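Here the complex is missing one protein chain, while the rest keep their positions.
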Amino acid sequence: MDRLPRWADVALVPLVSLLLAAIISALVLLSIGQSPVEAFNVMVDGALGSAYGWGYTLYYTTSFIFTGLAVTMAFHAGLFNIGGEGQAQLGGLGVALVCLSLPWPHWTLALAAATLGAAVFGAAWAAIPAYLQAKRGSHIVITTIMFNYIAAAVLVYLLVDVLRPAGQMDPASARFPEGAKLPTLDTIPGFNLVFQKAVPANVTLFIALAMAVVVWAILWRTRLGYQIRAFGKSEPAARYAGINPVYIIMVAMLLSGGLAGMMSINNVMGEAERLLQNSSEGAGFIGIAVALMGRNHPIGVVLAALLFGFLYQGGAELGLWTSIPIEMRIVVQGLVILFTGALDVMVRMLLTRIFGLFRSQKLGAA
Amino acid sequence: EPAIIFDLGGKFDKSFNEAAFNGAEKWAKETGGTYKELEMQSEAQREQALRRLAESGANPVVMTGFAFGDVLNTVAPDFPDTKFAIIDMVVEQPNVKSVVFTEHEGSYLVGMMAGLASKTGTVGFIGGMDIPLIRRFGCGYAQGVVAANPDAKVVLNMTGTTPAAWNDPVKGAELAKGQKAQGADVIYAAAGGTGVGVLQAAADEGILSIGVDSNQNGMHPGMVLTSMLKRVDVAVYNAFMEGTDLAPGINVLDLKAEGVGYAMDENNASLVTPEMQAAVDAAAEKIKAGELVVHDYMSDNTCPAATF
Amino acid sequence: MADSALAIELKGISKAFGPVQANKDINIAVPRGTIHGIIGENGAGKSTLMSILYGFYKADAGEIFVGGQLTAIPDSQSAIRAGIGMVFQHFKLVQNFTVLENIILGAEEGALLNTSLAKARQVLADLSRDYELDVEPDALIEDLSVGHQQRVEILKALYRQADILILDEPTGVLTPAEADHLFRILKGLKDQGKTIILITHKLREIMEATDNVSVMRRGTMVATVKTAETSPEQLAELMVGRKVLLEVEKKPATPGAVVLKVEDLRVRDEHKVERLKGVSFDIRAGEILGIAGVAGNGQSELLAALGGMMRATGRITLNNADLPLSGKGSDGQSRRNAGIAHVPEDRHHYGLILDFTAWENVAFGYFNEPEYQTNALFMNNEALREDTRRKMEKFDVRPPNPWLPAKSFSGGNQQKIVVAREIEQNPELLLIGQPTRGVDIGAIEFIHKQIVALRDQGKAILLVSVELDEIMSLSDRIAVMFDGQLMGFRDPEKTDERELGMMMAGMTGQSPGKGEAA
Partner (left out) sequence: MDYATLLQLLDSTLRLATPLLLACLAGLFSERSGIFDIGLEGKMLAAAMASGAVAFLTGSVWLGLLAGIGASLVFALIHGLASITFRGNQLISGVALNFLAAGMTVLVAQRLFGQGGRTPPLSGEARFNPVTLPFAESLREVPVLGPLYYEVISGHSLLVYAALGLVPLSWWVLNRTRFGLRLRAVGENPAAVDTAGVSVVGLRFAAVAITGVLCGLAGAYMATALQAGFGKDMTAGRGYIALAALIFAKWRPVAALWACLLFGFFQALALRPDVVEAVVQMKVPVPFLDALPYILTVVVLAGFIGKAIPPRAGGEPYVKER
């Protein structure tokens, strides 16, 4: 098979996958008797048409950058971390414990401590599957799935029996102290010109963008990243080069779990300001779609996270203003994962054939 | 334009949320007005839903379920010009109306009915999420059962400890079958969408059930003894009617105010004898008159007739 | 008009894999009841041609005649129906099935197994008797030796009543005794009227076993000759396209102090089978020690243990410093730090990351080198690329573009990248396995020169190769390995292929050589 030009492989393949997902989504909408055009308009209007919409779009984007980076980090080590969901929820636990432990005097201190707490708890939840993969060869995909469910059970237990304040009925922790309140974009000078009313997007967005840079630097500028990528491409070769598989699996998964956990400073600390059940709301899974869509590169991840932020906010608006169920966004999510992750060979074959046609035409003309 | 937010379980749960939906529909039909609606998909969305509706200019915004209490407390001050109404929870904000019901009273009445209808002397109660509010149902029910039949046994189960317990018909059905195995021949479900499974299993097993919130007698005609009505529909209807003039404060809808009660219709006419009805109605009158006080679990977290 | 005395006739077969023309307009005729050899360098297209005949690949063009009949072979099922059986280089057996289950797989009688199994048991008993092919029908494949597994493959073909049997490099994995047994079996089959096509690299086997031989070069068929009327020299020339002069020009060695000392080295594989059974030797500065032997006799494990890829016991010292054989300090990084460079036997599997660019591959194993770092945190990719460009130019890697991914270089150029990386680190000791496998003549000469040049700088070199010619012409001293042990040491000037071959088969040669282990 002819190879695709590099630019096509990097940019065109995901775009065509996205296009295919969009076409199928439109067909789905038509088949349930809805207008795709109208749905798209509602989504664009609701997600991008106002400062309010952007406030939510960017809020979701922030979460998805973290989980997308988490999946990316593990992917480069050849590990498919489906456990972002559980790691994010445990990260939320870390955030809650930090925020509730002290009457924080200033949000910067609280943020630093909570970030650490989130990363440590998320990483810890990834550590056991990582260890089992590294030392005992237990398939990480299965163990991380199991750990998602175990995480959910742990949180139910803690929220119902331990963290729930007396007299409260819903399973949630107490509200965090005032000092742990993160500035939202509407309170940040400069941004408040655009965001005039309270929005959930908060300073965590900048941490997410910074993490994208950090992940990029780790993967492509450090020895650790070099080893992670080499190990991910070929385990036997990595052994030849003296790369320690146990070390790489552990470090890559701890970083991945830490990143997934860190999304909780956005939703738990920045938005809900208390720990709720199922706080991550599937963002761990969306991270898979984001990473695939973003071709496992931090720049791609940020762009894909923005796309999914749009999709999520737009989808919520659909649920609000149209009779299209909010589940539409799960359908789109599934389609994007399917086309970018599982049917990528099909897309590539399609493109290669089209390129082949162009090439032979050129030859014919010459 | 008013708006309503349904809790997890959805507006077609045949029970709590559906009652609210019916109230809204009734308002729409009578006034010809339109309203906005939104169904919760997950815990973490509540605040966004609330803000979005307030932001969009909806007024008043009505929400069903105690779980909105916390977020409403933070959202309401941000929208001082919007009126909010919350059902099943007290939120003390100047622009919030809190509607609560005396579920123990209604449950007492259906408990009596169960006690009178039971042939085995054992009746069941299946709650949704294990919270004081639902224990209030169970406790009132148990008191009613014992009042009708002092020797009766009440089997109590809760479906779970999280909001998922509102929407788990499979668990509800299994619990009902389990209670039947323990001898129960009337089962009261106070469990939202989970109750659908309870009523189904009871019908399958050939025993009676008692519905909740909405009139569920028609779901299995001849198999549902009665339903404990909790007039969420009235609460929603009233809130929509009041519109932007919604009066803040706490609004207790009790038996006297017809906020709770039990359902009689052609579906259960054959199940309820005139004597049963007379006995229950007599008790209802006493409660309204204040001669009979049904203990409220939430007042001191204890129950004289049952242990949870 | 096709000839019905021919078992197989292929006409105008062509096959391309993308840009690689693996077979180009190939014609070949195999008479009935003969053993027909096919030889050619690595990548000449032998396996591809046979896979086409067996319906595994589809030819782009050409016709296949079986027994004089034009036969379409779109899949293996058709090949089997036409009476063709194939024993692949890598066996196609289900490891946790029994012999019997493997034999009936795909050739069952009816939808239920018990009748098939009973019949197969009977047939198997007959076949074993007729052809000296005894295997235990109820044994699991994973418990069988390689030789026995090969017999199962042959039995599989015979069970399907194959008249034409193709064997692709059957002896590569066999001990000499097993190989002899195989050839006896093949003779027996031929006597029963079967036709056999034998692919091998070993001219000796061709000369001993075949009736006719076809030679392939770079995807084309260059000649078919009667074995009796040719010589190994002629075949070699046909194979390569010019007179083969595998003599490397080199000065006599001037060995210095002992660099590497290996004592009683033992290695077990993941199944706890001992693959190295107490090996001792040493290599001096300015000396090339060549290890000869049939593949699979422990050479790979020796390289792996010395290169830090496998745990071992025993003792190794480099310039009198002990190197740990397990635990901390026994990995590839530590070995490189100690001054051991390693060109692995299988460059695709170990030596390169095919998706990485050339410059990333040049850092492979050496990513900790100080000259590749900017500071404690970051690597200096710019310096690395510069270094890569220099190495590529020096080793004549084509094209010398550090940004190309390794997979887009040809085999020879890939190997040059690996060799450049390892030699240019200026090691004390170079471990080099199969340095010229799949590499063209020009590149072979270049790589050989580099190895000798390194020796002349006073470095120690351990060379492992299955090509006896290469061992003979490069080594200053030869050790022969058999069954995880060294059979003895020889001086290349004072030994010959015959003696080494005997030793490779597990027999001690007659003339004692010099240079025994200290």
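Going by the order they are written in, the chains are A, B and C; count residues from 1 in each one.
Quick note on the criterion: contacts are C-beta pairs under 8 Å (C-beta built on N, C-alpha and C of every residue); 3 or more make two chains touch, one makes a residue touch a chain.
Here the structure is a predicted model, which means the values were calculated and not measured.
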Practice task
Counting contacts across the entire complex, name the shown chains the missing chain touches.
Solution key: A, B, C
Exercise for the section: Taking the full complex into account, find the residue in A:Ser35, A:Ser138 or A:Thr222 that is in contact with the omitted chain. Expected result: A:Ser138
Completion exercise
Considering the complete complex, of A:Leu58, A:Ala252 or A:Leu335, the missing chain is touched by A:Leu335
Exercise for the section: Name, in rising order, the residues on subunit C that touch the hidden chain in the full complex. Expected result: 47, 51, 54-57, 75-80, 86, 88-90, 92-97, 101-102, 104-108, 110-114, 116, 156, 168
Problem - Those residues of subunit B which, in the complete complex, touch the missing chain - result: 10-12, 39, 157, 160-161, 167-171, 173-175, 177-178, 181-182, 193, 196-197, 200, 204, 219
Problem - Residues of subunit A in contact with the chain not shown - result: 28, 32-33, 80, 82, 128, 132, 136-139, 141-143, 145-147, 149-150, 152-154, 156-157, 160-161, 285, 288, 292, 324-325, 327-335, 337-338, 341-346, 349
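Here is the rule we use: only the chains that are shown with their structure count from here on.
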Problem - Per-chain CA centroid nearest to the all-protein CA mean - result: A
Problem - Whole-Å gap separating subunit A and subunit B, where each centre is the average of the chain's CA atoms - result: 39
Handout entry: subunit C to subunit A touching residues, read off their complex
Key = 18, 307-309, 331-336, 342, 344, 349-356, 360, 363-365, 367-368, 373, 377-379, 381
Problem - Partner subunit A, residues of subunit B touching it in the complex - result: 36, 38-39, 41-45, 47-49, 51-53, 55-56, 66-67, 69-70, 74, 78, 89, 131-133, 161-163
Handout entry: Complex contact set, residues of subunit A against subunit B
Key = 52, 56, 156, 159-160, 168-172, 175, 197-198, 200, 267, 271-274, 276-279, 281, 316, 319-320, 326
